[in-house]
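Notes to accompany the following structure.
All protein chains of the complex are present and in place, except for one that has been dropped.
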Amino acid sequence: MVNSINIIKKFDLSGYGHDFLRTWDKSVDHLNATLATAQTLRDWHAKGISPNVFASGLAVSIFRDKSTRTKYSYSAATNLLGLEIEDLDEKKSQIAHGETVMETVNMLSFLTRVIGIRDDIFLGVGHKYMKDVAHAAEWGFKNGVLDQRPSVINLQCDEDHPTQSLSDLLHLANYFGGLDKLRGKNLTMSWAYSPSYGKPLSVPQGIIALLPRFGVNVTLAYPKGYSLIPEIESYAKRETKKANASFRIMDNMQEAFVGADIVYPKSWASYAVMEQRTKLLKDNDEKGLAALEKTALVQNAKHKNWTCSEKIMKQTKSGKALYMHCLPADISGVSCKEGEVEESVFEAYKKQTYTQAGYKPYIIAAMILLTQFGEQTPKILRSINQRKKSILDF
Amino acid sequence: MVNSINIIKKFDLSGYGHDFLRTWDKSVDHLNATLATAQTLRDWHAKGISPNVFASGLAVSIFRDKSTRTKYSYSAATNLLGLEIEDLDEKKSQIAHGETVMETVNMLSFLTRVIGIRDDIFLGVGHKYMKDVAHAAEWGFKNGVLDQRPSVINLQCDEDHPTQSLSDLLHLANYFGGLDKLRGKNLTMSWAYSPSYGKPLSVPQGIIALLPRFGVNVTLAYPKGYSLIPEIESYAKRETKKANASFRIMDNMQEAFVGADIVYPKSWASYAVMEQRTKLLKDNDEKGLAALEKTALVQNAKHKNWTCSEKIMKQTKSGKALYMHCLPADISGVSCKEGEVEESVFEAYKKQTYTQAGYKPYIIAAMILLTQFGEQTPKILRSINQRKKSILDF
Partner (left out) sequence: MVNSINIIKKFDLSGYGHDFLRTWDKSVDHLNATLATAQTLRDWHAKGISPNVFASGLAVSIFRDKSTRTKYSYSAATNLLGLEIEDLDEKKSQIAHGETVMETVNMLSFLTRVIGIRDDIFLGVGHKYMKDVAHAAEWGFKNGVLDQRPSVINLQCDEDHPTQSLSDLLHLANYFGGLDKLRGKNLTMSWAYSPSYGKPLSVPQGIIALLPRFGVNVTLAYPKGYSLIPEIESYAKRETKKANASFRIMDNMQEAFVGADIVYPKSWASYAVMEQRTKLLKDNDEKGLAALEKTALVQNAKHKNWTCSEKIMKQTKSGKALYMHCLPADISGVSCKEGEVEESVFEAYKKQTYTQAGYKPYIIAAMILLTQFGEQTPKILRSINQRKKSILDF
């Protein structure tokens, strides 16, 4: 298992850094340590051991897109460690046109340990914004404006969704009995039909960029025109080679499911649509956006057969591949007329997808500990384990 | 008095359950234990003893209607016990049409101890929704998705408002010198005129369903056409008989006040209006709603003489009945031209109505402890009392 504190000690934590923006900024050792720390926190919670290490401190949240699961997970993670959420509502604040990121970040960081950000609507914006926030936090700390360097955590950007992909990976490790058991497994990340458009690319990008590094063979499937950011597809291919795994792109969902150990059918907008949408959103072009939505939905509707049915599930390895989803899924006959997955398939794996989602608070908490304490983290975990502070105090 | 830990031990806590939805789902012992626990917490607060038992954990709040008092009370109660509020803003979240309650509840419960819900706008909806939430929480816990079973607490539904009615009851117990002193007292729950319509039925329903079980004689008074949910009126009558108390319905406020020890004059919509309103709200029929409001207000205005005046207060027992209100009251000449109560009456009892409201945080905290710890609660209270942790720590 991945959850022993002694295991965490083995990983090289140098260079972990003060932020967690993308999995591909981290070494495999960094990722292993993140998973092991998350699993430790998960096990402790089940046992009632509290990892509360901050006597006070704020966790700033900046959500530029709607969120239920990740927002909850961020609240749960920060609360677990002793921090309190301070939400930046950009509409209610004085953040006028032109106030610099440098200033906002410093103003919100005097007693702050972590800044969690979701910014996934505009291509080319989210990751850049997070880098700017991290730079501002670094400047404030180096110049003595801030007593401590708040960590910047990516809660989904245009490029990656690391709290999702690492939760997914930890779920797989637990499901198959260990991270090492994933080597050689076949995962199919497939586009699926949804009667909505404009869904971020970061979930599939996060999966194809992360899983090959742990030896998983990845099949990426999408209809012609639904490609991801080209640089990330290329990165995934390169990492696959390094790890002696395989990577392929297919344009047929049914074929892509054949022999899969794991399937991850999920809708996303095409890179081209996202590029147009970004431009239209920046221009506040409502007519253009409406027209684009219409075209994109018509385009999507050509691929209604890209749905995770009982029938194609039978083509997977022994007909028993693990079905994954980041939730909420568009379930045919439940949340929409026709969608990403048939109700019977979703119901059969409901316990699994819910469990998959449940790792996210611990992944976020692990990122906070490692970005705040770096190489000291194993020592701190040991000390938490020894004090055995209970989640219930009576 | 009701506040001794030794007294709590005497009550049969088996079957208390993991949720608190309606007082009539609980035995008299359950209710007695809730009151005694609340009073204990109230006394401890005055003495500066902290009952903080959760080192961390979230308290999810779902408010589908406006709230100041109950929202504050829920925040205060959860904070007192060591939990942090996580508000589900259904507008800001991804909760699309069709996302199941099962999924939302599990996603919001990984590190959650309690889910507080206000859902009182639609007849036939609120209580049902809370049952669905409780069912989903139970499913998640039994299937290993959740480490703990979060309690579901009703912060006002279409049927009952138990945190209100139990606060009211505890206030009466303290005012008259003990729960046993309430046996044989006469309480008049009366409709009163207000220049607004569509007020929930749950406060009067909660009062008439709860108080007879403690031996209070209840007079329910309303103008023709303002009846409550028939099943709840019937339940109140049955419970009255069991408790050897009396229950009557009158259509004259002045007569209903004669000889009362306690009066609770408060406006509500008629059951018939609420049924129509529920239908129109579901249909999003704005014109229909405007028309209904107009008719209902004209109807209300026929009963402007249903107001709690100094004059009719003189007809109560020795002219000194205790005036109660869940607040905010529509005070003639203060918050409206003509309303539920004359300013002089309200002012004379201001200290009492404010005190009445002050029990709510402790009632909610008691419900959380009892739903989380069940038969262990007396032991835990004893242990809190022994550790004598101070609310101030220096």
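Going in written order, the chains are labelled A and B, and every chain counts its residues from 1.
What we mean here is this: contacts are C-beta pairs under 8 Å (C-beta built on N, C-alpha and C of every residue); 3 or more make two chains touch, one makes a residue touch a chain.
Note that the coordinates shown come from a computational prediction; the quantities given were computed from them, not determined experimentally.
J.: Given that one chain is not shown, which residue among A:Val53, A:Val152 or A:Val345 touches it?
T.: A:Val53
J.: With the missing chain put back, one of A:Asp12, A:Glu103, A:Glu231 or A:Asp283 would touch it. Which one?
T.: A:Glu103
J.: Touching the absent chain in the whole complex: find that residue among B:Thr23, B:Thr37, B:Ser56 or B:Ser75.
T.: B:Ser75
J.: Which of these touches the unseen chain: B:Ser27, B:Ser335 or B:Asn385?
T.: Only one of B:Ser27, B:Ser335 or B:Asn385 touches the chain omitted from view, namely B:Ser335.
J.: What is the set of chain A residues that contact the non-displayed chain in the whole complex?
T.: So the residues of chain A touching the unseen chain are 52-58, 82, 84, 86, 88, 92-100, 102-104, 106-108, 110-112, 140, 143-147, 380, 383-384, 387.
J.: Residue by residue, what part of chain B touches the chain that was omitted?
T.: Answer for chain B: residues 45-46, 50, 52, 63, 66-69, 71-73, 75-76, 79-80, 82, 84-85, 327-328, 331, 334-336, 350-351, 354-355, 357-358, 361, 389-394 touch the chain left out.
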